[in-house]
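Left out: one protein chain. Kept in place: all the others.
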Amino acid sequence: MQQVYMDHGATTPLHPEVIAVMTDVLTNHYGNPSSVHAWGRDAKKRLEEARTSVAKLIGAQPEEIFFTSGGTEADNMAILGVAKGLEKKGKHIITSAIEHHAVLYPCEVLKKAGYDLTILPVDDQGRVRPEDLALALREDTVLVSIMHANNEIGTLQPIAELARIAKERGVLFHTDAVQSVGKIPVNVNELGVDLLSFSAHKIYGPKGVGALYIRRGSRILPLTHGGGQERRRRPGTENLPGIVAFGKAAEIAQRDLTAEADRLTKLRDRLIDGLTAIPEVRLNGHRTERIPTNVNVSFRYIEGESLLLSLDLKGIAASSGSACTSGSLDPSHVLLAIGLSHEIAHGSLRLTLGRINTEDDVDYVLREVPVVVERLRSMSPLYNQ
Amino acid sequence: MQQVYMDHGATTPLHPEVIAVMTDVLTNHYGNPSSVHAWGRDAKKRLEEARTSVAKLIGAQPEEIFFTSGGTEADNMAILGVAKGLEKKGKHIITSAIEHHAVLYPCEVLKKAGYDLTILPVDDQGRVRPEDLALALREDTVLVSIMHANNEIGTLQPIAELARIAKERGVLFHTDAVQSVGKIPVNVNELGVDLLSFSAHKIYGPKGVGALYIRRGSRILPLTHGGGQERRRRPGTENLPGIVAFGKAAEIAQRDLTAEADRLTKLRDRLIDGLTAIPEVRLNGHRTERIPTNVNVSFRYIEGESLLLSLDLKGIAASSGSACTSGSLDPSHVLLAIGLSHEIAHGSLRLTLGRINTEDDVDYVLREVPVVVERLRSMSPLYNQ
Amino acid sequence: MYTEKVMDHFTNPRNVGQLENPSGVGEVGNPTCGDIMRIYIDVKDNVIQDIKFKTFGCGAAIATSSICTEMVIGKTIEEALELTNKDVASALGGLPANKMHCSNLAADALHEAIKDYKNKSEQG
Partner (left out) sequence: MYTEKVMDHFTNPRNVGQLENPSGVGEVGNPTCGDIMRIYIDVKDNVIQDIKFKTFGCGAAIATSSICTEMVIGKTIEEALELTNKDVASALGGLPANKMHCSNLAADALHEAIKDYKNKSEQG
């Protein structure tokens, strides 16, 4: 049976060149970067080379990159760290309704601790309206956190415009760019953001490593305390093999960005056209302001998990905005935020493309999905053909 | 030139079997354990198998193991998480003067936030006196955190006795076992601890992964917030290759524990005997209640960094309790706590043995160290032979 | 995550569909997740002669629907009423912890269908 992995939004396979450098570090470069001896100096050198590669991918300076254990930690560090660092300035935070839980939940934890939290709504394509942000900013606002590309529906936010509005009011701006980095050009200076999170395993690097970009001079306190690594902002022996692999993945992402974006945009558009030809289906997210890799559609009358299971039985790996996916039972807060009913949000399918996908994969998916949808609809009490 | 790595306390080379499984996961098992499709289920299965192996090494149940990014995060999670979780019970924490900074600093952060902190002293061999703990416990004590084996001087604490005293008073007990796990038998039930931190890269596993053991029913809040991974206690896409490698390292550690402990104890004792034959040298830490891998000696009249540099030039990788090692300039708080003067603490050498060390390595070190010590002493204004 | 039995019933569900002139129909929504199930029964001489279902729900919901219909076909009304969610789940070889609520759908819809049949026969 054909095997088609179309869940690159969840995680990506490592690029072969990344596996090669990582295995080399695992095998030959085991020193602790804090050690003064030859093994340590070798490790330190590789650490800093990787930092430079990662910085380059987003147009930052190496000393503005702080390695973390992934996107979640980077998001938490940005939000909780800035809140703690600017406690004296104020206790108001602004975010959007469609953030990843790694942003929403720390914001909610701050709310419980007495912060004011403004959650900006989005339009029916999932975009924050700049005028809403302008109205929400206050004297005591310490941080705005709005994601670059949404993980479920792929919609891109007008970050440069939003960040400019925050900057005019002297407020730090964080963006969760876990889903945009490596897929579209991301430059911290063009975007004008002060903090930016990203994660290696979404760009063909390993799981367990990510980074937070912190613009020089931004006030932020660490989440954890210990050794002096990462200039005291993130203690603990550095994950050297992971970080070096991240560096390699960043180099490759930068090198291949345009070619892959073009190729994947074509595949994405073929998928969108093919799937929206099925009756009673809707495309979720913005038609054009979306990352090249994301397709998200809702099929009326059917439920996400059984859709995923059925596709899985055909060798197709996909995901869903549905309840069951993550063990939580609430329908996706993102799909509800763009105005879908619970029932329709329930029947959503996310296909996320990547390096390993081919035209052939798209053909296969476009052949199988209608069959599965038809079968499940025929079992649905909501459907009367 | 001979190359002798004797800094296993800082980090260890990966075991070849660990490299093999890790490379396999990196290459072939890239699914996200939260995904429902075949790739995800495969990842999930491997994740839980690794959890079982890691749990076994310390005599815990798999559901009591929570994977983190390393020892530092595990320590911080234990201390800050229990403090937050038991905020209503009280605000008093007890620790010891010789903890790793990954324990001491979060305690100090709590102190700044209004907690009472008792730092128990140690005797001249680095042991906490159980009667001191008994006296320090209060109605509002929420946590005792005392390390199992010290990272600088290798001294083992009487954890079972200390934990029993805390338990009698209904207080949670955490131990940082980063330096003992894999070197001596560690069993959470025999020790009677409620929380225990450990780290893969100290047991021939990869950097960037560790675990916190949390006894079932212990109240603790997470440090970071996001997805539902690790039963909501530690969100973020799991570092699957690292975790599976940690599982393998745990299996090997358990399998080879007794044989390696015996072999290394002999090497350690030869090193201690040989080095303490040099004039004006002292052994730091307990002579017998110490891990099989640790040697720590202070040479009067010489300074640690120049000692390390000199050994490095001879191909010997070691570390020091000295200021310069970590970029901090204060002499080791551990050596001061066992009563050394600043000046003597400055001239300390830590040699930490491991799997790759041989009799031949010990011979080489015992030949070269006296030469280096003599040379540096001849340059020292403090030394008059 | 699912047992082979669950996957079998999910892939080849028994008794999917609807009955033309059912003796009773029951429809319930799962309060936990909003999923929906409808069961049609045909009762003669107090025995469930035929049964069909339609389910809008997760894999566990479809599998429990399927096995539930198989378990009660040919049973008397009284026997069918004794069927519990747990029976259904264990007939499938168990369900993941976070999926136990899904097994409520089938037994509840069946009980609703029987209630509907009783109402109708009392009226008729």
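Order of writing sets the labels: A, B and C. Residues in every chain begin at 1.
Convention: contacts are C-beta pairs under 8 Å (C-beta built on N, C-alpha and C of every residue); 3 or more make two chains touch, one makes a residue touch a chain.
The shown structure was predicted, so the numbers you read here are calculated from the model rather than taken from an experiment.
> So which of B:Glu139, B:Glu343 or B:Asp360 would be touching the chain we can't see?
Counting the whole complex, the residue in contact with the absent chain is B:Glu343.
> Which residue among B:Gly126, B:Gly154, B:Gly192 or B:Pro331 touches the omitted chain?
B:Pro331
> Quick one: which of B:Thr95, B:Gln179 or B:Ser306 touches the chain that's been left out?
B:Ser306
> Footprint of the hidden chain on chain B, which residues?
Spelled out for chain B, the touching residues are 301-306, 309, 313, 322-324, 327, 329, 331, 342-343, 346, 378-382.
FYI, only the chains that are shown with their structure count from here on.
> Roughly how far is chain B from chain C, centre to centre by C-alpha average, rounded to an integer in Å?
56
> Suppose each chain is reduced to the average of its Cα coordinates; what separation in Å results between chain A and chain B?
The mean C-alpha positions of chain A and chain B differ by 34 Å.
> Suppose each chain is reduced to the average of its Cα coordinates; what separation in Å results between chain A and chain C?
One centre to the other, that is 40 Å.
> Quick check: what residues of chain B touch more than one other chain, meaning two or more?
Residues 36 of chain B touch two or more partner chains.
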